[in-house]
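A single protein chain has been omitted; all remaining protein chains appear in their positions.
Coming up: chain A.
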Amino acid sequence: MNTNLFRRRNILSLFIIVFLYIAVQLMSNLGIIDSYIMLNLIIIGINIILAVSLNLITGFTGQFSLGHAAFMSIGAYASAIATTKLEQPFIVGILMAAVSAAVAGVIIGIPTLRLKGDYLAIATLGFGEIVRIIGLNVDYVGGATGLNDIPQYTNWTWIYFMVIATVLIIKNFINSYHGRACIAIKEDEIAAEAMGVNTTYYKVLAFTIGALFAGIAGALYANYFYFIKPDSFGFMKSIDILVIVVFGGMGSILGSIAGAVVLSIISAFLQSIPELRMVVYAVILFLIMVYRPNGLLGKFDLKDLKLFRKGGKVNAGIKGE
């Protein structure tokens, strides 16, 4: 009975997924969706992938990262190199983006995830800056001027199915045995350890999966906009992604999707006045903190994040209650 219901729901979701794809594709063919709307759909898609993947790290596993854009950057450059310099098809670019970002996730995750709260935030922020500065100084990828003439492969089909894949994979991960371990770490790291959860392993795992999808978002970005430069993926981009996650709700996938849609649209309207955009973002964050501390659709409280917790419950070990 119960499983039947789920099956029926699955079929319904599949139907909606396919319908939405065909509908937009048709409207785009007929010119009802013009290139400006398509541009924004692509941006929304990229932002959904970024937000959902950061939510896995920050919202579900409780690891505060301020360097998510750096993984996007690594993915963008990897795909740009693969498709431009090595003249490989897009799928190779995407795979290279995913793998290089994931490898970077492991390498940066193992030392930094031993740090807690604010220290982790600073370390990931530093990592983001290092990636940016490396990009600025390596001539092979164009230094500060960036990489040009990247073939435009990203289209509605790629974006749509990458978003679906990201959401489904991360959602399944969270609902799995391993996902439960990540949530336990976020809830109480010491208790998770006492249950036998290998906390370092799971933190690095969540970080790596998050990085992998951010890398894919980078590939989709690079192969849509023809042109990338290190400054496109700076600290402010990481903050943008974090704002989407907080706005949508920590620990809510649906929240991240909704957050990406709403904030991308607001951004689009404010594009011509970038200063105002930051003000509006600040106001939105402020209102969310005051009126909906769990975010638009979030289950967990912002205060649950170690960074916002007074007295560092975890730092003090079992004792410091």
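Just so we're on the same page, contacts are C-beta pairs under 8 Å (C-beta built on N, C-alpha and C of every residue); 3 or more make two chains touch, one makes a residue touch a chain; residues count from 1.
Criterion: contacts and distances are computed from a predicted model.
A chain of this complex does not appear here, and its UniProt-recorded name among "Sarcosine oxidase subunit delta", "Dihydroorotate dehydrogenase", "cysteine desulfurase" or "Amino acid/amide ABC transporter ATP-binding protein 2 (HAAT family)" is "Amino acid/amide ABC transporter ATP-binding protein 2 (HAAT family)". Of the candidate positions A:I130, A:A191 or A:M236, contact with the hidden chain is made by A:A191. Even with one chain removed from view, chain A keeps its contact list with that chain: residues 180-181, 183-184, 187-188, 190-198, 299-300, 304, 317-319, 321.
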